[in-house]
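Just one protein chain is left out here, and the rest sit where they should.
First chain written, first letter: the chains are A and B, and each begins at residue 1.
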Amino acid sequence: MIKKWAWLIGILAMPALSDDGIFDEYRDLMGDDNPAIFVIDEGEALWFEPQGPRSASLEGCDLGLGPGVTAGAYARFPRYFEDTDAVMDIESRLLYCMQQLQGRDRDALLAKPYSLRGDMGTELEALVTWLAAESEDAVIAPEQAHPSERAMYALGEEIFFYRAGPHDFSCATCHEQSGMRIRLQALPNLTNHDEAAEAFGSWPAYRISEGLVRTMGWRLQDCFRQQRWPGLKLGSEVSVALQTYMAVNAAGGVMTAPGLKR
Amino acid sequence: MSRIKIRAQQADGITEVKALMRHPMETGMRKDQSGASIPAHFITEVAVFHGERTVMQGYWGAAVSANPFLGVRFKGGEAGDTVKVTWVDNQGGTGEGETTIR
Partner (left out) sequence: MKQTDLSGTSRRRFLGWTALLGAAVSLPARVWAWARPEAAFVATGIDAALAGLGGTPTVHDAIQFTTPDIAENGAVVPIRIEVDSAALPNVSKVSVLVEMNPNPMAAVFDIAPDTEVYIETRVKVAQTCNLYAVVEADGELYMQSRETKVTLGGCGG
């Protein structure tokens, strides 16, 4: 129970929320707890729980720092893995481990990776949340040594500025200027290091409006939906590229996840 | 796995208890994606105990937020004393957690 008491202090350090003046009173009253603490515990239990046809736990899963090493691993994603010859985000790496170690079916795992409203969380969400908590206070340091990792960043940058869809939107439409809002919601400028670090480092996050922890993979899918773009596939090249772009822009920042969002 | 997180802190003879519970608090008025109603599922009773003493008992409707938060204060309580929080929901589920006063 690494972060058993982190909820006591975690939200006091929520810079991502501190600049919406009119909501200060609301946030003061909300105080210093975050239901993500339950999801962290659930994710930790799932990591050690034997599952699948092979009745194996995920303890042998290599998240890039060696089999079973979880501390600090989240902060190094996305990264290249030799065994798959691909740059992976943490969600697709977990799915890979579930298939390889536990013998589970990929289609079944992908049937419902993220919760619908009213759910209490999925296995993937819980695992990602626990792993993010295992990187609390770690410096965001995505790998960029391998050519594939650098190519991913370049692709991510291209997609970030690429305008498409019925609204002729790009990611940059909402996220390349500072001090902008949508309705009353502050929008982070993801081309700016400090803002990218704050944004990237605070996901996964407990989303108050949905009563759920959401992951960065889900956040990107929802951005695509809001742009009226085609659905973004979990672990796809486009998803990993955008996460790489954000992570590299955020590099040097500190992981504060799980955050607390509207 | 604990379904309640509790902390209890004592200062100047007053103990403050804060508890967070793991519960969907479903109103029964929402529908899922297929259009079927999601059954009501919410905590109906909650209580806070200091040792053998009940300091508060509450009755909740579905309008209490998901993953409910409860804060109460009571007189007395020394560091090391046990504080317990329990709940019962409308489907017969129960939860319980305890901590010691700091």
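Everything that follows uses one rule, which is that a residue touches a chain if its C-beta (ideal position, glycine included) is under 8 Å from a C-beta of that chain, and two chains touch if they have at least 3 such contacts.
Only a predicted model underlies this, so the values are computations on that prediction, with no experimental measurement involved.
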Given A:Ile208, A:Val238 or A:Val254, the one touching the chain that is not displayed: A:Ile208
Among A:Glu42, A:Asp62, A:Glu91 or A:Glu149, residue touching the chain not depicted: A:Glu42
Residues of chain A (touch criterion as defined above) contacting the omitted chain: 16, 20, 22-23, 25-27, 29-31, 42, 174, 181-188, 199, 207-209, 211, 219, 222-223, 226, 261-262
Touch residues of chain B, complete complex, unshown partner: 1-3, 14, 16, 18, 27, 29, 44-45, 47, 49, 52-66, 68-76, 84, 86, 88, 92-97
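Please note the rule applied: only the chains that are shown with their structure count from here on.
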Touch list for chain B against partner chain A, complex: 1-3, 5, 7, 18, 20, 22, 24, 26, 30, 32-33, 38, 65-67, 69
Complex contact set, residues of chain A against chain B: 5, 7-8, 31, 33, 35, 37-38, 41-42, 45, 116-118, 120, 211
